[in-house]
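Structure provided below as structure tokens; questions to follow.
The chains shown are only part of the set, and none of them has been moved.
Should a chain be cited, it is by its letter among A and B, assigned in written order, with residues numbered from 1 in that chain.
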Amino acid sequence: MKILNNRISVSTKGNEDFLNITQQLNSIFTESGLDNGIVTLFVSGSTAGITTFEYEPGLIQDLKEFYDKIAPSNVHYHHDETWGDANGFSHVRAAFTGPSMVIPFEKGRLLLGTWQQVVLLEFDNRPRKRDIIVQLMGE
Amino acid sequence: MKILNNRISVSTKGNEDFLNITQQLNSIFTESGLDNGIVTLFVSGSTAGITTFEYEPGLIQDLKEFYDKIAPSNVHYHHDETWGDANGFSHVRAAFTGPSMVIPFEKGRLLLGTWQQVVLLEFDNRPRKRDIIVQLMGE
């Protein structure tokens, strides 16, 4: 059993910049040489999330509209009184989306679906540098 | 430490067919003979999710109504322009629900609550065959 710690580093534009990180993940996985186990993805921070979806422009737009509807950016948040950085909506979106995801791999293959990409969801209202933790555990 | 890869294969009817897969999971776990560790559940695909809830008809109906409210099936999605398969709502629901779940086990017992069942959430608008990945890691 091996444990390998890696990072995927990206720069986001803020404001619902959703970034496909599948290629970087595949590179890390291939270089690891591992056959069976799990990869844990984790975004350190309180204004971003991580999930999977079919990364195409129509759906990206749909998801932006979805988040705008259920946690709008143009209404009052109590969090904004605390810090004055006007990103209360970013924190709410990140909290219910969740910061972690675990993907199993088997016989040297990451078990994602054909159209299933791994995506960083930037919810903050300004550009950010993000280091997504990619930890492989397996053999 | 052992890593054991399994599948739970189900046929869904589409349109919010929520399937209780707890019994199949328990069978796989019992056969593994493992005592301590984690089971990672992962649904490969972009139009289904996985979670836990008390699997009874009233709550199943409540969850269907919840998803219909926050990501309705009868409104326009940009994704539908891309592919013309009219399941944009399915993709949105799957993206924010998430494809993975990790359940720990201890002393030969899966640590689910008494009323807590593991459920596949079929969000697609047509019947699908689903292979849920069930990977055990432990000793």
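In this section, contacts are C-beta pairs under 8 Å (C-beta built on N, C-alpha and C of every residue); 3 or more make two chains touch, one makes a residue touch a chain.
As the structure is a computational prediction, the values presented were derived from the model and not from experiment.
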Fill in the blank from the handout: Chains shown: 2; total copies of the one sequence in the complete assembly of this file come to 3
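Keep this in mind: only the chains that are shown with their structure count from here on.
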Fill in the blank from the handout: Note: chain B sits from chain A at a C-alpha centroid distance in Å of 20
Completion exercise
In the complex, chain A touches chain B at residues 1, 36-38, 51-54, 56-59, 61-63, 66, 69-70, 96-98, 101-104, 106, 111-113, 115-116, 137-139
Practice task
In the complex, go through chain B and note every residue touching chain A.
Solution key: 1, 3, 5, 40, 42, 44-46, 70-71, 77-82, 88, 91-92, 94-96, 98-100, 102, 133, 135, 137
